[in-house]
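Every protein chain but one is kept in place in this view of the complex.
Take a look at chain A:
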């Protein structure tokens, strides 16, 4: 396939019978909203309900473990080892702990040299100490004499009274997880103290602590598992290395990178992220005064605090000036009204047009490096807070507004899923967009071609996202506040669902391009016409045209993207041939 084949139109149902979804979860039924009328059905769930906010991946290579799952797995591993080696469960537990909970390592070591393993781990087969007098035993710690019933020993036979054992084990448990490797108190003896003895000899509180350490050890000492790093989250993740990305997404909704445990940062690599985070902490003092929470309105100069997620700001009446929060330019210079030109992500563009103060060139030079950093940092941070806001909005939507909307618009909640999907897409896109600014900061200055291509893709993605965010945030309000069903609601559905899938495509292109290291750019800086993403595009949604690299060429040379589509001059949306006006922005076809 080449990329043009991927550009199905939203309404072109006939095109669905190819193997567009072959890379997606095969057995998941496709969940079309077949009960929508005609052109409203361009949106559907991709069948991956568990984490729709994630970027697509061929298959999930991780499992989230709740505490009960962790215990179950640990019990299962212990049982397996106990059965295979014919040893008590407590002994199997000690062995597994020693070999970092790897069943195969335990088996290998044991069958290679059982005697050596027993010695190292402290599982003695016979006593090394015999009491001279079977009726009177001297405790090796308090030196008091006791009858045998008051004395307890590990496998070695060294006698200690119950109270001294309690003190010994209790002290060790309160010293930390080292208690899991506890040995007989005799300095020359390595006999292990197992959990049966611990349960017999210590307080309920200490037993509980020991139990926690054992559970933690199963996650922390195992190479394949980690705790979810989100504060307060008690789930763990089991990760199967191999193909696919490092991004994992916990049940608590926190997404993080398995490799570096920072928050998920696909498509940017761990090295860039750690450099960026270090840079931010070093520069944060400077940032504090540069990035105050408010900005003056570019027209009336009254201070404005941003309280919504999208970058389209409207000053309060009477000013009502519409501007972009990031560049403080008029909003009319952005997005749809100027034919899709969205350049507010471009540092160089802004500089060349003199938006930044260039009057004092020398001062400028000195300021340049900080200013450049500020440019990227501000966009990184704005997307971060915008994402936080979107998360809160998503929650509000799911808990309150969907129900409300279902009432006012007389729609079943199942038909309002497109709104949640839109918000999930916004949250995910803000995350990706945020990290692309860290990527942009480290993109080498001299790689002009890559830089232009990157900024082009980023700009496309960002303007798409702004349209989507604005639609989900502001246009929805009308229907939420309405008294009864609105006849415009179906149009709104079409628009929002369309924007969702359009934006998803933009971001998939961006992610793929960055993951390929922008390798499709040749030395002249022109985007190569060979489509890259088409193979992976199996995971992309039906929606409408995945605007791959091919589109650059297409939009430059011709308005016709392929035989069945034409590209809107204003918003670049790929419309079906039969449409006389753009489905996205209503611009008449020229």
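Observations on the structure shown:
FYI, a contact is a pair of C-beta atoms (placed from the backbone, for glycine too) under 8 Å apart; a residue touches a chain by one contact, two chains touch by 3 or more; residues count from 1.
Note that contacts and distances are computed from a predicted model.
UniProt records the chain missing from this view under the protein name "E2 ubiquitin-conjugating enzyme", selected from "Nucleolar complex protein 3 homolog", "Orc1-like AAA ATPase domain-containing protein", "Origin recognition complex subunit 3" or "E2 ubiquitin-conjugating enzyme". The chain that is not drawn here is touched, among residues A:164, A:297, A:327 or A:457, by A:164. From the options A:85, A:141, A:233 or A:370, the residue with contact to the chain not on display is A:141. By the touch definition given at the top, chain A reaches the unshown chain through residues 140-144, 158, 160, 163-164, 167-168, 171, 185-187.
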